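Since the structure comes first, as C-alpha cells, the remarks are kept for the end.
Note that one protein chain of the assembly has been removed; the remaining protein chains are unaltered in position.
Think of it as A and B in the order they're written, each chain with its own count starting at 1.
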Amino acid sequence: MGIRERLSGNEAVAVAMRQINPDVMGAFPITPSTEIPQYFSTYVDNGQVDTEFIAVESEHSAMSTCIGAQAAGCRAVSATSSCGLCYMTEMLYVAASDRLPITLAVSCRALSGPININNDHSDAMGVRDTGWLMLFAETNQEVYDNYLQAMRIGEAVELPIMICQDGFITSHAIENIELVEDDKVKAFVGEYNPKHYLLNKDEPMAVGAYATPTYYMEAKRQQAQAMIDAKDVIRKVGAEFGEMTGRTYGLIEKYMMDDAEEAIVIIGSSAGTAKAAINELRAEGKKVGLIKIRSFRPFPSEDIAEALKNVKAFAVMDKDDSFNAHCGPIYAEVCAALFSNGVVGPKGINYIYGLGGRDVRIESIKTVYAELDKIVETGCTGETYRYLEVRE
Amino acid sequence: MKDMVEIRWHGRGGQGAKTASLLLADAAFNTGKYVQGFPEYGPERMGAPITAYNRISSERCTVHSNIYYPDYVVVVDETLISAVDVTAGLKADGAIVINSGKSPEEIRPLLKGYEGKVCTIDAGKISEEELGKNFPNTPMLAAIVKVSGIVEPEAFVKDMEASFHHKFASKPHVIDGNMRALKRSMEEVKIG
Partner (left out) sequence: MSHLAKDMTAEVTWKEITPGCNIFEGATASVIETGDWRTMKPIIDMDKCKQCLLCAPVCPDMSIPVVDGKRGEFDYFYCKGCGICANVCPFNAITMVKDEK
C-alpha cells in the first residue's frame, strides 16, 4: 500500500527524483517547470540525495551537461518547458543518437509568440522527431508513475526519455497522489549499468563521432530500431509497475471504447475532463469513448488502429498546430496509423484546442462529440481541420 | 456535504488567495477527501485580480478545467466586488464569503441580484488585531470552512494548529495569533 499524499505535478516529479537519487542534474529554470529543480536543489542541499546539481547558464548547456554526465556513466536528469525545450533541441538529437538514456521532465507550455506562459503541447510536439521517448501524463499520479518507470524504459533501449505533463494544469495543481515507498522505488528502478561509458578505465571510448554517408544511415536505422523495440519495453515495465502498485500502464489508455461508436483521441490532462464528459454522455445513452495516448514516442500505431477500427467517427485533439494548412501532428500520425493498418472505415476530424492555456471544459469536449454525432448522421465530415472554441 | 464541492477564490496578487486555496485543500485532504487546489496563472503582479480554485470530493475528480459553476465563492478583497463578476455562475444554494466589515445586508445589493447566502467577515480587522498585520487569508480560510462545512470545525482547528506548529517552528509567537484569528473568524462570520 502506497503513501497517501497531496502534491502538485512538479512536486511529484521532484519527489520521484529524490527517491531515485540520480547522479547528476543539469538544469536551468523556466516557467512552469522551475519548481522541479527548485524543490530538487533543496533535497541536494539537505543531503537527502547525493546528486551533483550543476547550475548552468542555458538549457542548451543543461542538456550538454546531461549528455556529458550520462556518457560518463551517470544517471543524468533535467527539467524544462517551452522555449527552454526549443533551446535544447540541438542537444536533444545528440543525446538520442549517442544513445544516452537521459531523463527529462517537461512541464508543457506554449511557445512564443504571442508570449504566453500557459499550457499547450507546442513545445513537446516541436521536438517529437528528436529521437526521444515521450510519455505524457493526465494527472500528477501519472507523471509520478511515468517518472518512476522512465529510467527502466530508457536504459533498456538506450534512448533518452521525456516525461511530459501539462504546465500549470497538473504541474501547479495540488491533487491526491499515492507515492511508492522509497525502498520499493529503489528496488524497482535499480542501478544503472551502462554497457559502455567514458569513465570505464578498461575500455577507452570516443563519443560523438563523425559519420560519413557510408555510415550515417546505418546508425540512424539502428536508432529507429531502438524506438520500435521500446513499445514492448514500455508495456513490460508498465505491467511490472502495476504488479507493484496496482496501477498498470500501456502505450494507450482506452476509456469506454468497447462499444463506442464515436471516439476522441487525446493526450494529457484534458483526457480527464473528457472522461467526465463521456460519463455524462453515457448517462444519456450515447456510445462514446476515448483513447488517451500515453506513449507518443514510440507512437502506438497498431494499438490505435485496433482501438478505432470499429468506431463510426473519431476526432483527434491536438493541443498544437503544425501550421501546415492541413492538421495537427497527432491527427497526421493517427490517420497514418489507420491507413497503414488497413482501417479506412471510420470518419475522422481534427481539432486544434487548448492553445496557450485556453481552458478545456466538459462542455468543450461535448461540443466535439456533438460534431461527431452530425458526421455519423450525415456521413459527411465537412472541414477536417478545425479550431475548437475560437471566437469567430 | 455533497459528493463534490467546488470553490472559487478571488483575491489580488500578493494577498495569499492561492495559499489559502492550498491550505483549504490540505485541510480537506487531512480528513480523507480527494482534493484539487489550483490557481489560474497569468503574468503575476502585485494587486492584480487573481483567481484560485478548489474541488473537494469523496471520489477522485478527473476534471482539469477551471470552475464555472462554484458552490462557494470567497472574496479576499472587498474592492474586487466592483471590478470582477464575483458571483458569475455561483449556485443559488451556495454562498459567497466576503472579507468586509459591512453586514451581509449592506453587501447583497452590490452582488447583481445573487439570491444565495451572503456572508461577511472582517478578516482584515481580525488579522490586524491578532497578527498585527493584514494577512486576511487565515481568517478567510476559517470563514469558508465554517460556512461550507467542508471540514468538521473541530478537526479543522486541530489540523491547522498542527500545520502552524510545523510552518512557524522558528517563530512560535505567530502560532497563537493565527489560532486566535482562526477561531474568532469562525465565531464572527456573519451569515445572511
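Rule of thumb we're sticking to: a residue touches a chain if its C-beta (ideal position, glycine included) is under 8 Å from a C-beta of that chain, and two chains touch if they have at least 3 such contacts.
All of these numbers come straight from a predicted model, not from anything done at the bench.
Engineer: So there's a chain missing from this view; which of the remaining chains does it actually touch?
Structural biologist: Output: missing chain touches A.
Engineer: In the full complex, which of A:E90, A:D129 or A:E218 touches the chain missing from this view?
Structural biologist: Counting the whole complex, the residue in contact with the absent chain is A:E218.
Engineer: Using the document's definition of touch, tell me which of A:E59, A:E138 or A:E158 contacts the absent chain.
Structural biologist: A:E158
Engineer: Just to verify: which one of A:H196, A:H326 or A:K374 makes contact with the chain not shown?
Structural biologist: Per the contact definition at the top, the residue touching the missing chain is A:H196.
Engineer: Check each of A:C83, A:A156, A:V207 or A:V376 against the chain that is not shown and name the one that touches it.
Structural biologist: Answer from the full complex: A:V207 touches the omitted chain.
Engineer: What residues on chain A make contact with the chain left out of this view?
Structural biologist: So the residues of chain A touching the missing chain come out as 97-99, 158, 196, 203-211, 214-219, 221-223, 225.
Criterion: only the chains that are shown with their structure count from here on.
Engineer: Counting only Cα atoms for the centres, state how far chain A is from chain B in Å.
Structural biologist: 35
Engineer: Using the touch rule from the top, collect the residues of chain B that touch chain A in their complex.
Structural biologist: Within the complex, chain B touches chain A at residues 22, 25-26, 29, 34-39, 41-43, 60-66, 68.
Engineer: Give the list of chain A residues in touch with chain B in this complex.
Structural biologist: Against chain B, the touching part of chain A is residues 6, 32, 117-118, 138-139, 166, 168-170, 172-176, 269-270, 272-273, 275-276, 357, 359-362, 364.
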